[in-house]
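A single protein chain has been omitted; all remaining protein chains appear in their positions.
As written, the chains take the letters A and B, and residue 1 is the first residue of each chain.
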Amino acid sequence: MQDATKPTAQTDERIKEISAFRKALIRPELGGMVGTIAVFTFFLLFAFDSGMFNSQGIMNWSIVSAQFMIIAVGACLLMIAGEFDLSVGSMIGFAGMMVAIFSVTFGWPTWIAILVTFALCIAIGALNGWIVIRTGLPSFIVTLAFLFILRGFTIFLPQVIERKTIIGGIKDVAEGDWLAAIFGGKILQGAFVWLGDAGLIATFERGTRKGQPVVDGVPMLIVWALVLIVIGHVLLTKTKFGNWIFASGGDAEAARNSGVPVNKVKILMFMFTAFCATVFAMCQVMEFGSAGADRGLLKEFEAIIAVVIGGALLTGGYGSVLGAALGALIFGVVQQGLFFAGVESSLFRVFLGVILLGAVILNTYIRRIITGER
Amino acid sequence: MNPEKAPIIQMKDIQKHFGSVIALAGVSVDVFPGECHCLLGDNGAGKSTFIKTMSGVHQPTHGEILFEGKPMHFNDPRDAITAGIATVHQHLAMIPLMSVSRNFFMGNEPERKVGPIKFFDHEYANRVTMEEMRKMGINLRGPDQAVGTLSGGERQTVAIARAVHFGAKVLILDEPTSALGVRQTANVLATIDKVRKQGIAVVFITHNVRHALAVGDRFTVLNRGQTLGTAQRGQITPEELQDLMAGGQELVALEGSLGGTV
Partner (left out) sequence: MTSLFKKLTLATAIVAAPLLAATTVSAEGEKYILVSHAPDSDSWWNTIKNGIALAGDQMGVEVEYRNPPTGDLADMARIIEQAAASGPHGIITTLADPEILEGPIKAAVDSGVDVIIMNTGTPEKAREVGALMYVGQPEYDAGYAAGLRAKGDGIGSFLCVNHYIVQPSSQERCQGFADGLGIELGSQMIDAGQDPGEIKNRVLAYLSANPETDAVLTLGPTSADPTLLALEENGLAGDIYFGTFDLGGEIVKGIKSGVIQWGIDQQPFLQAYLPVVVMTNYHRYGVLPGNNINSGPGFVTADGLTKIEEFAGEYR
């Protein structure tokens, strides 16, 4: 009693001192970094001359990874806030179909169609969150319901309106639209023409585009992915709201006791997830020019897998946007890279399973060191 | 007690009924600034109901609460917190996965403006957290150390330090030592002592007589929703307190057979 009242602090001799190096290393992103290095080492060794690392190949796995990243950022923040959204994949299909119906069938200007679609989808995200908060049901169940509801509408609406399940012609109506370009356009075209002229990247050998570089710019999809990662990371780690996200997922009751508006945080995160899914859909629709009822199938699981590879805790309260982005990169590179490496494509799932398991084990280990969780 | 000081909070003849159950049947307690007022009682004696009334979770069925001499009506815990009544719950308002400094400022995040955007001021938060923890006698590895790596006693201390930092005038501690080992308990009791010396009123709920006697200035015993009086330090022996808590004779008989170990 007397000893303990002394202001000199007691240190528990059973807690080992952690070296500065180890401390710098032990971060939520560590698993993702190790995985990224491992995956790239693997493919550089086994698939270097397969075309995976020429300009077309790099662009290919970058785009696929960027797709995963866009939905992973939303899923990551929502998971840290303690909730799931299984309706992401259906939301992608739904958003694409709505913008197609608005712009092609109804003939609205594309930018209005895009804005209305965003408003609609974010409202559905808010509804998801509101139901979860109001009923206290697990978000797993509520969003599973929306997985079916949204997919159902995505198949039903175009059949009723256009008597088909794919609506095309968006490219034509979106021609010259300023907002469509923000999703479907490309940047840095000049740089790639220069690279092509300088012989640094391959050019088309024939056809109308003969002489032009095979990769003619960075798609806005990749720009969106990077922007969302930066915004998500700053929001989570550098703002008051980020602290609330961690708190809401860590222990909603404790957070409420401390005055954190948990309900508001969770609903906003559902809306953000819906926003990310809609961005994904817009980029896809504007690039390919058609919306189909099958778009985005199973994407919710791919997002969750990327987030978990990236070190987030499924039960909430812990995770990192950078980690999720690395998880998405690993996912994309493995998915496309196995093919470059000449691995039988049906074995993709085996590899994915192995990586998922390895990543989760490694991340659990890292997390225990950081948080003292037992 | 310091006689010239007025009580910061007065609970007068508080009654609380839940349907036909009378949880509190007229309890009166005063708490003075800078004192540690121990609230003792066995399980089901009404301690929880009483402190929940004091912290605004329940509204009393009958009776009056005076805060700094004025009648107060707390509609919810927020009102009580705003007035300066902070509660550290038995199950802590701490999130083990988050760092100490993030926990410390949870709900009260300091902000720093860079251009139009407001950022969490980590530098300030880390500095204050380290400082406050050092004052309480806890040396953190760093402000980013997760609360989960702290011991139970240290967590209690963080929670208490947080309440004090954010201006609590009355600190209600709900069984802070019930789940702790000997050494951890000593640390928490030392923290209570420090807080009291800063002039904050501490309401310490426990059913452990020895813990109460270690830091308490005054002792109020609750039994079956009624108070059995308030005693000053030095006016009462541990045995008497124990008997009061048990509500009379049964324990005396029991104690005989247990050889005075309870």
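Criterion: contacts are C-beta pairs under 8 Å (C-beta built on N, C-alpha and C of every residue); 3 or more make two chains touch, one makes a residue touch a chain.
Here the structure is a predicted model, which means the values were calculated and not measured.
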item	value
Contact with the hidden chain (one of A:Ile149, A:Leu195 or A:Val214)	A:Val214
Which residue of A:Ile124, A:Val142 or A:Ala293 touches the chain not shown here	A:Ala293
Residue among A:Thr36, A:Ser139 or A:Gln284 that touches the chain left out of view	A:Gln284
Residue numbers in subunit A that touch the chain omitted from display	34, 38, 42, 46, 50-52, 54, 56-57, 59-61, 63-64, 155, 164-166, 168-169, 171, 202, 204-210, 214, 284, 287-290, 292-298, 336, 339-351, 354, 358, 361-362, 365
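Simple rule for what comes next: only the chains that are shown with their structure count from here on.
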item	value
Separation of mean Cα positions, subunit B and subunit A [Å, integer]	45
Touching residues (chain side subunit A, partner subunit B) in the complex	1, 4-12, 15, 17-18, 23, 238-240, 242-243, 246-247, 250-251, 254-255, 257-260, 313, 317-318, 370-373
Partner subunit A, residues of subunit B touching it in the complex	77-78, 81, 89, 92-98, 102, 105-109, 111, 118-120, 122, 133-135, 137-139, 141-142, 146, 148-151, 183, 186-187, 189-190, 193-194, 214
